[in-house]
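With one protein chain removed, the remaining protein chains of the complex are shown where they sit.
Chain lettering (A, B and C) follows the sequence in which the chains are written, and residue indices restart at 1 in each chain.
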């Protein structure tokens, strides 16, 4: 049984829809969500007023500003396309905040956020909270397939000069030509590593961190994805393979045990054998 | 087997959405439909890009102007609500023209159109074609539940002083207090009677005309409704009860034998026993 | 893309129009280029003409489905043989006549009447109509289905495809039974028994209470049924149920169907089957290149 949920269904008007290359930023007035959400938590958004598509879709809360919540979307299927097509004043139906967020380290020297593609989404909020918690220095390693899928550096920094962004693209269209994990050398000896992105990226990051040999107390967390039935722990649909303390294989629920998990708890090998969250 | 279809699927942008009380006028650029449609024919409109609602919905073409087609809608369910919520520039997907239209009498003295509620829809186009065919004088008897559901008289007349409109409402909020059939005395000895509206109204009109004793050559036609699977004669879903020439009971297809039928061919009693086109 | 289903039934490509959703082709020919399709499966045809059920005959369900209760309105096999078949003979698209009945004699009469008639490319034995008395008697009982197929087999040298009902505990058993008694192929599935309530009256919308559910709502069910049938028989399987586009059609080919039929989606867009054909041709091209 997981922590008490303070989630609720909330309806609020969309106030803006912005595009950054292939990514879409949707901002809506959702006061309860805005005041309760912690970095790394997500909301389940309805994409249509009809029963098709049926289920809500999970999205990290990327930013809050007063009563407003911002989401960053990549249009990959029917649900995200419908959301991205919403117009200001249309009503957004959100259920949240849901899930376990990132561990916000306090007063630490250096934190690193590793983002792959739309995995950028939880980081603006996390960066803000890390800085509020007294973290001196933050590096965001931001990778994507191409420049059009790179979230702009200003969205992580928001004018804060203690936040550094390094970029990499698979096709070399912006930043270093290569994988985001190739940028790890730019962030030596972090007090905490936070990651979000495709499973393959997370797995190679986990391997890289293992070879660096982080101490057991270093915070090293990743936000994972699974197809979700409910988002609040009742359907048991979002199982992810983990290793328990006794190294036994087990399932954890992405929606309530996660989406943020300690990287050393995830069974990356098992995960790589699964078809992935994208089940369309 | 019915007449050759010149229908096709056509996509065109919406150019305007206007409201008249409870009724909505949707105008879209559909050149093929605009050039081919005859009064009383309909188009099957898609209401959503997803599979819910699944089927197209049938709507009379109310007006054409160059490349433009206008539809008049009453928001009664999910499909009409989605259509009414469409915005200019959104793409309308229409299949048409479909069905048998009204018989446009030529060079006649006086024609009467009897409209109930959103049954107004086919008449603007019919009135125009009757006038073009040399009909001297046209009376539209327009009835509805209340003023908010009465289509404005100017939309039938379009500035033509030979077109007269008389109104009735069930609640007396505009025009004569009563049924549209109560207005029949305003239109004596017509050369043609055209009707569109709820089944009960059409049945009582048919009874009234019987008692007046129209000759067998007087054109007396009604546009009927049935739930439609396809709209083009293949599903056999839109059966309506008719009497054949030998007075045998039979089914006719609303979409290809109709929607416009000779009033004397319809089996009004059988029709009254059915639950109606609204099967939600 | 040619698909040889055996015993003289070869389709130019794997995409056909499902029985009851394309009539006898005459209306659709005015709307689309029917001759580009793989097959046309006609409306269910019976010994005598039938005027069909009382309306309402169709009702949409909120979950992406269509309920119908047409009741096999059709002009009868004699009319089809004498008036329609000569026209079919002039078309490029193979026309398979869907045959229905209330008892063995009905089916045998129809199949015998169509024997040797030019324009008829094959027979689809509809043992799965939920909308007439005894329409599913054969489709829901493997033994009865087998006896019927045997009787029909005795009067025709043509390709006999048997259209299976999904309203059974074990569709694979029925498929095996009809294969063993001489069916050349099976098509799966016909509609699922469903009901809709008229909310104003509180009574069922359809006059018989229930009707047959089709459309995208049933695609995952039809797919599971076709996979089960595929695993049970060696004869060709034709997949049908809820296809709306190339991807949903290709699903059936991926689970081992040799061909597909597009039904309800034709009502929504008469071009659907042509789009499906184009789409799966492209998909195959892609697979050939990448594989």
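Going forward, a residue touches a chain if its C-beta (ideal position, glycine included) is under 8 Å from a C-beta of that chain, and two chains touch if they have at least 3 such contacts.
The structure presented is a predicted model; accordingly, all values stated were derived computationally and were not measured.
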**In the full complex, displayed partners of the excluded chain** = A, B, C
**Complete:** Out of A:193, A:222 or A:240, the sole contact with the unshown chain comes from A:240
**Message:** Tell me which stretches of chain A touch the chain missing from the display.
**Reply:** 1-2, 4-9, 46, 51-56, 78, 95, 226-241, 250-251, 256, 274-275, 277-280
**Message:** Which parts of chain C face the unshown chain closely enough to count as touching?
**Reply:** 61-65, 67, 140, 167-170, 192-197, 199, 202-204, 209-210, 213, 215-221, 223-224, 227, 242, 244, 247-248, 250-251, 254-255
**Item:** Missing-chain contacts mapped onto chain B
**Value:** 51-52
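One rule holds in what follows: only the chains that are shown with their structure count from here on.
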**Fill in**
A correct list of chains touching both chain A and chain B reads C
**Message:** Need the central chain here, defined by C-alpha centroid distance to the all-chain C-alpha centroid.
**Reply:** C
**Complete:** Relative to chain C, largest Cα-centroid distance belongs to chain A
**Whole-Å separation of chain centres (CA-atom averages), chain A against chain B** = 54
**Prompt:** Cα centroid separation between chain A and chain C, in whole Å?
**Reply:** 47
**Complete:** When centres are defined as mean Cα positions, the distance from chain B to chain C in whole Å is 35
**Item:** Set of chain C residues in contact with two or more other chains
**Value:** 62-64
**Prompt:** Of all residues in chain B, which are in touch with two or more distinct other chains?
**Reply:** 51-53, 78
